[in-house]
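One structure is given here, and the rest of the page talks about it.
Up next, subunit A:
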Amino acid sequence: MKAKLGFGLLAVACVFMGTAAAQQTVDGFVIPGNLPLLKLPIVVTTCGQGPGALMFDVICDTAGIPCEERELLTVEEFVSECTGDTAWNVLVIITGTSLKGMGAAGVDVDSEVKRCLALIAAARELGVTIIVAQIEGPSRRTDESDEKSIRAMTPEADLLITRSDVNNDGYFTRIAEEKGIPQIFIEKTLDLQRLLPILFGMN
Partner candidate 1 sequence: MRLNKEWTIKGIAMAVTGTILVLAGIAFAQHRNFKEEVVLGPGVTTVRTLGDYFAPLKGGPNDANVFILDSGEPGGTMLVLGASHPEEPATSLTAHLLVENATVEQGKLIVVIHSNPSASTVTRPGDAYPRFFHIETDWGIKKFRMGDRWANPLDSWPDPETYVHFPSGQLLAYMDVRNLNRTWPGRSNGSLAEQTCYAFMRLIEAEGVDIVIDLHEAELEYPIIGTIVAHQKALRIAAMASMTLTAEEFRIGMEISPLALHGLSHREIGDHSNAPALLAETPQPFLDRVRGITDESLLLTGKDEFVMKAGEFGLLYWPIDESGWPIDARVGRHCSTVLKIAEFWTLFNRSKPLVVTSVPRYADVVANGTGYFFQDPATASASKVVYE
Partner candidate 2 sequence: MAVMVLYYVITALFTVILVRNFIKTRDVQKGILYLAVLMPFVLRLFRLK
(Lines give C-alpha, C1' and ligand atoms only; values in the text may rest on other atoms or scores of the structure.)
Protein backbone atom coordinates (compact mmCIF):
# COMPACT_ATOMS: atom_id res chain seq x y z
CA MET A 1 0.00 0.00 0.00
CA LYS A 2 2.86 2.38 0.90
CA ALA A 3 4.10 2.13 -2.64
CA LYS A 4 0.83 3.48 -3.90
CA LEU A 5 0.83 6.47 -1.66
CA GLY A 6 2.49 8.53 -4.30
CA PHE A 7 2.22 12.23 -4.50
CA GLY A 8 -0.79 12.51 -6.65
CA LEU A 9 -1.41 12.96 -10.28
CA LEU A 10 0.42 15.58 -12.27
CA ALA A 11 -2.51 17.91 -12.46
CA VAL A 12 -3.15 17.79 -8.77
CA ALA A 13 0.53 18.34 -8.17
CA CYS A 14 0.31 21.41 -10.39
CA VAL A 15 -2.58 22.72 -8.36
CA PHE A 16 -0.58 22.21 -5.22
CA MET A 17 2.39 23.87 -6.89
CA GLY A 18 4.95 21.43 -5.61
CA THR A 19 3.85 21.41 -1.98
CA ALA A 20 2.07 18.12 -2.31
CA ALA A 21 2.79 16.90 1.21
CA ALA A 22 0.80 19.74 2.78
CA GLN A 23 -2.99 19.80 2.61
CA GLN A 24 -4.53 22.29 0.25
CA THR A 25 -7.95 23.81 -0.18
CA VAL A 26 -9.15 23.55 -3.75
CA ASP A 27 -12.57 24.84 -4.75
CA GLY A 28 -13.73 24.49 -1.16
CA PHE A 29 -12.45 20.92 -0.71
CA VAL A 30 -9.67 20.23 1.75
CA ILE A 31 -7.37 17.92 -0.19
CA PRO A 32 -4.81 16.03 1.93
CA GLY A 33 -1.22 15.85 0.77
CA ASN A 34 -0.86 12.10 0.84
CA LEU A 35 -3.29 11.34 -1.97
CA PRO A 36 -2.79 8.00 -3.72
CA LEU A 37 -2.15 7.81 -7.43
CA LEU A 38 -5.51 8.10 -9.16
CA LYS A 39 -5.83 6.94 -12.74
CA LEU A 40 -8.93 6.40 -14.85
CA PRO A 41 -11.09 4.46 -15.58
CA ILE A 42 -13.13 3.74 -12.49
CA VAL A 43 -15.29 0.81 -11.48
CA VAL A 44 -17.81 1.49 -8.73
CA THR A 45 -19.79 -0.94 -6.58
CA THR A 46 -21.66 -0.75 -3.28
CA CYS A 47 -21.23 -2.74 -0.11
CA GLY A 48 -24.92 -3.26 0.63
CA GLN A 49 -26.68 -2.73 -2.69
CA GLY A 50 -27.69 0.84 -2.03
CA PRO A 51 -28.05 3.28 -4.90
CA GLY A 52 -24.73 5.00 -4.08
CA ALA A 53 -22.81 3.39 -6.93
CA LEU A 54 -25.48 4.48 -9.35
CA MET A 55 -25.34 8.05 -8.03
CA PHE A 56 -21.56 8.01 -8.36
CA ASP A 57 -21.86 6.73 -11.91
CA VAL A 58 -24.46 9.33 -12.87
CA ILE A 59 -22.18 12.05 -11.53
CA CYS A 60 -19.22 10.66 -13.47
CA ASP A 61 -21.39 10.71 -16.58
CA THR A 62 -22.33 14.33 -16.14
CA ALA A 63 -18.68 15.20 -15.45
CA GLY A 64 -17.41 13.19 -18.43
CA ILE A 65 -15.40 10.77 -16.30
CA PRO A 66 -15.11 7.19 -17.58
CA CYS A 67 -16.73 4.98 -14.97
CA GLU A 68 -18.52 1.69 -14.88
CA GLU A 69 -21.16 0.79 -12.31
CA ARG A 70 -21.28 -2.88 -11.23
CA GLU A 71 -23.78 -3.42 -8.48
CA LEU A 72 -22.81 -7.04 -7.79
CA LEU A 73 -19.24 -7.13 -9.10
CA THR A 74 -17.55 -10.44 -8.28
CA VAL A 75 -13.86 -11.10 -7.78
CA GLU A 76 -13.75 -13.24 -10.92
CA GLU A 77 -15.24 -10.49 -13.07
CA PHE A 78 -13.00 -7.92 -11.46
CA VAL A 79 -9.82 -9.90 -12.01
CA SER A 80 -10.65 -10.82 -15.57
CA GLU A 81 -11.51 -7.25 -16.53
CA CYS A 82 -8.48 -5.77 -14.80
CA THR A 83 -6.06 -7.61 -17.04
CA GLY A 84 -7.07 -6.11 -20.40
CA ASP A 85 -6.00 -2.86 -22.06
CA THR A 86 -8.93 -0.89 -20.71
CA ALA A 87 -8.29 -2.17 -17.20
CA TRP A 88 -9.84 -0.39 -14.28
CA ASN A 89 -7.40 1.57 -12.20
CA VAL A 90 -9.64 2.69 -9.39
CA LEU A 91 -12.13 0.63 -7.41
CA VAL A 92 -14.74 2.73 -5.64
CA ILE A 93 -16.79 1.05 -2.92
CA ILE A 94 -19.81 2.96 -1.65
CA THR A 95 -20.79 2.06 1.90
CA GLY A 96 -24.26 1.83 3.46
CA THR A 97 -26.99 -0.70 2.86
CA SER A 98 -30.37 -0.72 1.22
CA LEU A 99 -33.23 -2.23 3.16
CA LYS A 100 -36.32 -1.77 1.03
CA GLY A 101 -38.47 -4.82 1.65
CA MET A 102 -36.95 -6.14 4.82
CA GLY A 103 -36.60 -9.87 5.04
CA ALA A 104 -36.68 -12.17 2.08
CA ALA A 105 -36.49 -9.34 -0.43
CA GLY A 106 -33.79 -7.48 1.47
CA VAL A 107 -30.03 -7.51 1.53
CA ASP A 108 -27.71 -9.82 3.42
CA VAL A 109 -25.05 -7.41 4.60
CA ASP A 110 -22.63 -10.15 5.68
CA SER A 111 -22.38 -11.60 2.20
CA GLU A 112 -21.95 -8.09 0.81
CA VAL A 113 -19.05 -7.43 3.19
CA LYS A 114 -17.49 -10.74 2.17
CA ARG A 115 -17.80 -9.90 -1.53
CA CYS A 116 -16.27 -6.46 -1.09
CA LEU A 117 -13.39 -7.68 1.12
CA ALA A 118 -12.53 -10.17 -1.62
CA LEU A 119 -12.61 -7.35 -4.18
CA ILE A 120 -10.28 -5.30 -1.99
CA ALA A 121 -7.82 -8.17 -1.66
CA ALA A 122 -7.83 -8.63 -5.43
CA ALA A 123 -7.42 -4.90 -5.98
CA ARG A 124 -4.36 -4.87 -3.70
CA GLU A 125 -2.78 -7.63 -5.71
CA LEU A 126 -3.52 -5.98 -9.03
CA GLY A 127 -2.37 -2.55 -7.87
CA VAL A 128 -5.79 -0.97 -8.24
CA THR A 129 -6.42 2.03 -5.99
CA ILE A 130 -9.29 1.64 -3.54
CA ILE A 131 -11.61 4.52 -2.72
CA VAL A 132 -14.19 3.92 0.01
CA ALA A 133 -16.92 6.51 -0.05
CA GLN A 134 -19.92 7.39 2.09
CA ILE A 135 -21.76 9.73 -0.22
CA GLU A 136 -25.41 9.33 0.74
CA GLY A 137 -25.25 10.91 4.16
CA PRO A 138 -27.32 10.02 7.23
CA SER A 139 -29.74 7.88 5.19
CA ARG A 140 -26.95 5.28 5.02
CA ARG A 141 -25.79 5.54 8.58
CA THR A 142 -28.85 4.64 10.59
CA ASP A 143 -28.73 1.00 11.53
CA GLU A 144 -26.52 -1.96 12.29
CA SER A 145 -26.31 -3.04 8.66
CA ASP A 146 -25.00 0.37 7.59
CA GLU A 147 -22.55 0.22 10.44
CA LYS A 148 -21.30 -3.24 9.43
CA SER A 149 -20.76 -2.07 5.88
CA ILE A 150 -18.99 1.13 6.96
CA ARG A 151 -16.81 -0.48 9.60
CA ALA A 152 -15.70 -3.28 7.32
CA MET A 153 -14.80 -1.09 4.35
CA THR A 154 -13.52 2.19 5.78
CA PRO A 155 -10.21 0.90 7.25
CA GLU A 156 -9.32 -0.77 3.93
CA ALA A 157 -9.31 2.37 1.81
CA ASP A 158 -6.44 4.11 0.03
CA LEU A 159 -8.63 7.20 -0.02
CA LEU A 160 -11.79 8.06 1.87
CA ILE A 161 -14.50 10.32 0.51
CA THR A 162 -17.02 11.05 3.22
CA ARG A 163 -20.17 13.11 3.64
CA SER A 164 -19.38 15.38 6.57
CA ASP A 165 -22.86 14.91 8.06
CA VAL A 166 -22.18 11.26 8.93
CA ASN A 167 -19.06 12.08 10.91
CA ASN A 168 -20.89 13.44 13.95
CA ASP A 169 -19.25 10.89 16.22
CA GLY A 170 -15.83 11.46 14.64
CA TYR A 171 -15.57 7.84 13.53
CA PHE A 172 -14.31 8.65 10.05
CA THR A 173 -11.73 11.19 11.29
CA ARG A 174 -10.44 8.71 13.84
CA ILE A 175 -10.07 5.82 11.40
CA ALA A 176 -8.37 8.02 8.84
CA GLU A 177 -5.85 9.20 11.42
CA GLU A 178 -5.24 5.77 12.92
CA LYS A 179 -4.69 4.14 9.56
CA GLY A 180 -3.03 7.11 7.89
CA ILE A 181 -5.66 7.15 5.16
CA PRO A 182 -6.16 10.42 3.28
CA GLN A 183 -9.75 11.63 3.55
CA ILE A 184 -11.79 14.26 1.74
CA PHE A 185 -15.08 15.51 3.15
CA ILE A 186 -17.98 16.61 1.00
CA GLU A 187 -21.10 18.45 2.14
CA LYS A 188 -23.53 17.08 -0.45
CA THR A 189 -23.48 14.19 -2.85
CA LEU A 190 -23.55 16.59 -5.79
CA ASP A 191 -20.20 18.04 -4.63
CA LEU A 192 -18.66 15.02 -6.34
CA GLN A 193 -19.43 16.75 -9.64
CA ARG A 194 -16.69 19.27 -8.78
CA LEU A 195 -14.44 17.04 -6.69
CA LEU A 196 -13.89 14.12 -9.05
CA PRO A 197 -12.47 16.22 -11.93
CA ILE A 198 -10.03 17.76 -9.47
CA LEU A 199 -8.93 14.36 -8.13
CA PHE A 200 -8.55 12.87 -11.58
CA GLY A 201 -6.84 15.95 -12.94
CA MET A 202 -9.46 16.79 -15.47
CA ASN A 203 -9.69 20.51 -14.80
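Basis for inclusion: all candidates are chains of the complex that A comes from, given by their letters.
In the analysis below, a contact is a pair of C-beta atoms (placed from the backbone, for glycine too) under 8 Å apart; a residue touches a chain by one contact, two chains touch by 3 or more; residues count from 1.
Note that the structure is a prediction, hence the values are computed from the model and not measured.
Undergrad: Need the partner of subunit A in this complex, chosen from 1 or 2. Which is it?
TA: The touching one is 1.
Undergrad: Which residues, counting only subunit A, touch candidate 1 once they are in their complex?
TA: On the subunit A side, the touching residues are 49-51, 54-55, 58-59, 98-102, 104-106, 136-140, 142-143, 188-190.
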